[in-house]
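Only one protein chain is missing from this complex, and each of the others stays in its spot.
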Amino acid sequence: MLPIVILTLASTGFCLFLIAIPYFFAPKDKNSETKASAYECGLAPKQKRDSQISVKFFLTAILFILFDIEIIFLYPFALAYRDFLQTEQALGIILAMGIFILLFIFGLWWEIKSKALDWK
Amino acid sequence: MGKDFFEISINLIKIFVILFSMVGLVPLLVWAERRVSALMQNRLGPNRYGPFGLLQILADLVKPLMKEDFSKGNKKLLYYLAPILAVVPPAVVFGSIPFSAPFQVPAFEFFGFDLGPYTFYFQSFHLNTAVVFALGVSSLASYSLLIAGWSSESKYPLFGALRAAAQNISYELALSLSLVGILFLFNSLDFLEIIEKQSGPLSFSLLGKDFVFSFLPNWGVFYQPLGALIFFVALIAECNRIPFDLPEAEAELVAGYHTEYGGIKLILFYIGEYSHMMVSSALMIVFYFGGFDPYPFSQETLLNFLGSDFKLSLVLFFVFIIKFFLFLFVFMWIRWSLPRFRYDQLMDLGWKKLLPWALFNALLTAWFIFL
Partner (left out) sequence: METFLFYIFSAGLLLTAFNTIFCRNPAKGALNLALSMILLAGLFFLMSAPFLAGLQLIIYAGAVMVLFVMVLMLFNLKNELFVFFKKRAWIWTVFLFGLCSGLISLMAFSSPPRENPSYSFLEGKQIALKLFTEYLLIFEMIGLLLLVIAIGVVVLSRLDKEE
C-alpha cells in the first residue's frame, strides 16, 4: 500500500513542480477582458450557456454502471472456474451462472433492439 | 516495503526511477511519433536540431514552460487539478506492471552490515490483485476529462468533455470483458503469475487429449485472438487516439476539452495521453503476448546459458523493451493510417459490436475450458 501512496504523491508533486515553473519564469499579465472571455472561434461569445443536452449521455452512463456490475460478477467466476469444474456441483454452478449471463444478454439485446444506444 | 533500511531505500529509488523514466520517455515518444508520421507520409520529420532532430525534444520542453500561466473564473483549483489527474492514474498503473522476472539476491555483506536475502521485483510495487487494480485506476482517467471541461467555464470544452467521458466509459466495458477471457485461462489476478503461465510451448488439453505445439509459445493471443483484438481496439479508444480521436479533434469543438489550456498544463495533458499509451502497450504485452517471455528461447535455456538470475532478468527486461516499443510503433502506425470515426460510429462500435463480441469470446473460452 505504501508504495502506491508514495508513487501517487511523487507523480502529483512532479506535476505541481512543472506547473510552478512558469510561475517564476514566464511573463505575467494583468487579467484582460479579452483573455478572460471564452474561446469561440475568435468571435465574441453571444449568449450564456443555455443549450439542450441530450438525455442519451445519461442513459449511456447508467447503462455503463449496470453492465460494469455484471462484468464484475464474471471476475470471481472466471478465477474459480477450473476449481468449480473439479467439484461435483459443477453443472449446477454453471447453470446458475448461465441464468445470470442469460439475463445479461437479454438486457443487452433489449437495449440494442429498442434503439436506446443509437445516434450518439 | 522492506525489512531493513537498505531494502527500503532501494525500493524508494526504484519507484522514482520508474516514474521518471516513464515521464522521460514521453518526449522521446513525441519525437518518434513525428518521425514515424513523416516516414508514413513520405516526408522528413524534425531533423534540424541535433542528430536526427533529437534536440527538438528539448525545444519542445522549454517552450511551454515559458508560456504565460493564465487562469480565470472561480474554479481555479479544479482548473489546475485536471492536468494532474491526467498524469497520475497512468503513472500509478505503470508502477504495477512487471518489466522482468524478479530475481533473488542472496545474503551479502555491505560495509559490515549483514543484509539478508531479498527478492528484487522489477516493478514499483507487487500486487496480488493487479488486474482489478489496473482497471480501477484507469477508470479514474474520465475524471480529468470532465473536470477539465467543466472548469474551463465555456460551452465547447464542456460538451467536448462530456462526449469524451461517454466514449471513455463505453470502451471500458469492452476492456473489462475481454480480460475475463484471460482470467478464465490463467486463473490469477497477478501480472507475474499471468506472465509465468505464458512461458513454454503452446499446450492445452481438449476433450481429454493433450495437444502440444512446440513451435508456438504459450501466449494469450493464440488462445484468444478475438479477445486480443477487442482489447487492443478498446485500449486505443481509451487513450483517445486516432481513430477514436474525437475529444481532441481539431475540426469540431475547437480542441475539445483542453481548449482553454495553454503552456505547461497542455503539455501535461499530452504527457498523460502518452503515458496512457505506454501503459496500454505494456498491458497488451502482459496479457496477450507473454510479457517478457523470450519466444524462440525459453527462460530455462537462457538461465543455463547466462548462469545467473540477475543476468537473466536483464535480458528479459531487454526483451520486454523490444516488445514494448513494437507495440508503441503499432499504435502510431494505426494513428497515421486510419481516418477518424464519427461519434455515432464510435458509440456503435463500442456498444453494439465490441461488447457482444467480447461476451461471446468469454463464453466461448468458458465452453472450451469445460471440454
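Each chain carries a letter (A and B) given by its place in the written order, and its residues are counted from 1.
Just so it is clear, a residue touches a chain if its C-beta (ideal position, glycine included) is under 8 Å from a C-beta of that chain, and two chains touch if they have at least 3 such contacts.
Owing to the predicted nature of the structure, the values given are computational and were not obtained by experimental measurement.
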Contact set of chain A toward the excluded chain (per top definition): 1-2, 4-5, 49, 53, 55, 57-59, 61-66, 68-70, 72-73, 75-77, 79-80, 83-84, 89, 93, 96-97, 99-100, 103-104, 106-107, 110-111, 114, 116
Sites on chain B contacted by the missing partner chain, in the whole complex: 75, 78, 127-129, 131-133, 135-137, 139-140, 142-143, 146-147, 149-150, 158, 162, 165, 169, 172, 176, 189-190
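To be clear about the criterion, only the chains that are shown with their structure count from here on.
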Complex interface listing, chain A residues touching chain B: 2-4, 6-8, 10-12, 14-16, 18-19, 21-23, 25-29, 31, 35-36, 38-41, 45, 49, 51, 53, 57, 60-61, 64, 67-68, 71-72, 74-75, 78-82, 85, 94, 101, 104-105, 108, 111-112, 117-120
Interface residues, chain B side, partner chain A - complex: 1, 11-12, 15-16, 19-20, 23, 64-70, 72-73, 80, 83-84, 87-88, 91-92, 95, 124-125, 132, 152-156, 158, 162-163, 166, 169-170, 172-173, 176-177, 180, 183-184, 187-189, 254, 259-260, 263-265, 267-268, 343-344, 346-348, 351-352, 355-356, 359, 362-363, 366, 369-370
